[in-house]
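A single protein chain has been omitted; all remaining protein chains appear in their positions.
Up next is chain A:
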Amino acid sequence: MYEGAVQNLIDELGRLPGVGPKSAQRIAFHLLAAETADVKRLANALVEVKERVRFCSVCGNVAEESECRICRDPRRDTAVICVVEESKDVVAIERTREFRGRYHVLGGAISPIEGVGPDDLRIKELMTRLADGQITELILATDPNLEGEATATYLARLVKPMGLKVTRLASGLPVGGDLEYADEVTLGRAFEGRRSLEF
């Protein structure tokens, strides 16, 4: 145990995801040794992120105004919505530059073990967005694990009466990889989802 302030810092750092007690101690001593200006800048960044960042009133993505950059952009296709679990998934899909529609961030996936049900996710907001009739396609891009699949199935059932086109991202082999390195589950899925080659 260290004295007051140092131990407080280690405890706080240790609560961050992926930071164990040893790493927390290393970071704490790094900060102690760093220039005061550098540490102030870090502290300001932490405070600022809590004070300035909000969640987009439309899609739930992180934003600095009431609507996020993507929802404000008039060039984006308003007829397609891509549903993701977290804001970081938005960034991942944006990097592909393939998708020109808008997003909807649920804030997690259905998982009874963790006590997360449909009411804890931004599903009501999604239904409100779909109700205006402008949207023609809903892309379900939740994680390809059990909870993500369950969330996708739930949403697909929920919106079925609306008659939209509902699609799910494909699962399969990674591009540029070798077939021999794929695990059995992925390869099995890729077999199920195979498609005919058209010329």
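Throughout what follows, a contact is a pair of C-beta atoms (placed from the backbone, for glycine too) under 8 Å apart; a residue touches a chain by one contact, two chains touch by 3 or more; residues count from 1.
One rule holds in what follows: contacts and distances are computed from a predicted model.
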With one chain of the assembly withheld, which option in "DNA replication and repair protein RecF", "Glutaryl-CoA dehydrogenase", "diguanylate cyclase" or "Aspartyl/glutamyl-tRNA(Asn/Gln) amidotransferase subunit C" matches that chain's UniProt protein name?
-> "DNA replication and repair protein RecF"
Contact with the hidden chain (one of A:Pro21, A:Gly117, A:Gly177 or A:Gly193) = A:Gly117
Who touches the missing chain here, A:Glu51, A:Asp132, A:Glu184 or A:Glu198?
-> A:Glu184
Touching the unshown chain, chain A contributes residues 110-113, 115, 117-119, 146-147, 149-150, 153-154, 157, 183-185, 188
